[in-house]
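For this depiction, one protein chain was excluded, whereas all remaining protein chains were kept in their positions.
What follows is chain A.
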Amino acid sequence: MEALQEASAGYQKLQTDLAILVDKRARLEAQLSENEMVKKEFANLTANNTIYKSIGPVLVPQDQNEAKGNVETRLEFIRGEMKRVESLIKETEQQTEKKRTELVVIQTNVRQSQLQNPPA
């Protein structure tokens, strides 16, 4: 019975971990697509289109190339993070799968012992 409790607690923890990671990935995905949109927008600008960056409540003019470079680095960073989170998710999924089979084995054991020695 203790083993069952332990296993299910571990399983639950893994599930919450997984949920957090999936959430993180969704957020990264949103950031990625937003930055990609900005990059696309920057790609077809002319010299007349001044770029401003909002720093707090003020808009500061910024060099086009600098802004492009900034977005590029951000994209790279986000992609790196995505990869990291992705591999973490995979790992956690595998662990969850393992825990689940473990849990099923324990449950069947418990059920069988209950069947053999039914509680009075």
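Rule of thumb we're sticking to: contacts are C-beta pairs under 8 Å (C-beta built on N, C-alpha and C of every residue); 3 or more make two chains touch, one makes a residue touch a chain; residues count from 1.
FYI, contacts and distances are computed from a predicted model.
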Undisplayed chain, where the name is taken from the UniProt record, one of "Prefoldin subunit 5", "DNA replication complex GINS protein SLD5", "Signal peptidase complex catalytic subunit SEC11" or "Trafficking protein particle complex subunit": "Prefoldin subunit 5"
Per the touch definition above, residue among A:Q5, A:N49, A:T73 or A:N109 touching the missing chain: A:N49
Residue numbers in chain A that touch the chain omitted from display: 15, 18-19, 22, 31, 34-35, 37-38, 41-42, 45, 48-55, 59, 67, 71, 74, 93, 96-97, 100
